[in-house]
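For reference, the structure discussed in these notes is given below.
All protein chains but one are shown in place.
This part shows chain A:
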Amino acid sequence: QRFRFCGDLDCPDWVLAEISTLAKISSVKLKLICAQVLRDLLGEAIEYDKILKLTSDAKLESGDVKATIAVLGFILSSAAKHSVDSESLSSELQQLGLPKEHASGLCRSYEEKQSPLQDRLRACSLRLSQLGSVHWRVDYTLSSSELQEVNEPVVHLTFNVRAREREEMTAVPVTLSANKFWVLLAELKQAQTLMNTLL
């Protein structure tokens, strides 16, 4: 059977298996655990001790606690990935056997954080490199070893680029004559106009 929150594919077996674990926790506590998992997905620190306290009533083993976090993480991020609305998610989770109160609690948490979650996923998408900043300086060349009177402006640009794997910035310095700089600027402006037609 196909599920929208799984990207119109079958639900993975391990998710199906953990639904019964989720049902062991009370629906109120489940909503609080969801809030923690959402913090982790949004890049904030997860408070594992709080989760342990919330699951202590259900008498889950440590493996089950980790499985709970994993399955909630999957459901929430996968639903955000495929832009599933909160109602459809609730009905699909109930089809998988999650009790109604648990599903609605989970989906309410999801609904609150769906936008920030999608923004975060967008930011984490594959990027090859990223421009950090550009610094510039305009100089005026008076003279050189080749020619006594040069009298031309020159532009120094430094692009600070961050390559995705290493989080440090590399500086790429470029020096351009005035004419070259005009050409570069004209081309970039054309690209910008094209980009604006798409926004």
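Please note the rule applied: contacts are C-beta pairs under 8 Å (C-beta built on N, C-alpha and C of every residue); 3 or more make two chains touch, one makes a residue touch a chain; residues count from 1.
One rule holds in what follows: contacts and distances are computed from a predicted model.
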Name per UniProt, for the chain absent here [options: "Small ribosomal subunit protein uS7m", "Potassium channel subfamily K member", "Sorting nexin" or "COMD2 protein"]: "COMD2 protein"
Touch with the omitted chain, as defined above, among A:Q1, A:S125, A:Q148 or A:N196: A:S125
Residue touching the undisplayed chain, where the options are A:A45, A:A123 or A:L194: A:L194
Residues of chain A in contact with the chain not shown: 125-126, 128, 164-165, 187, 191, 194, 198
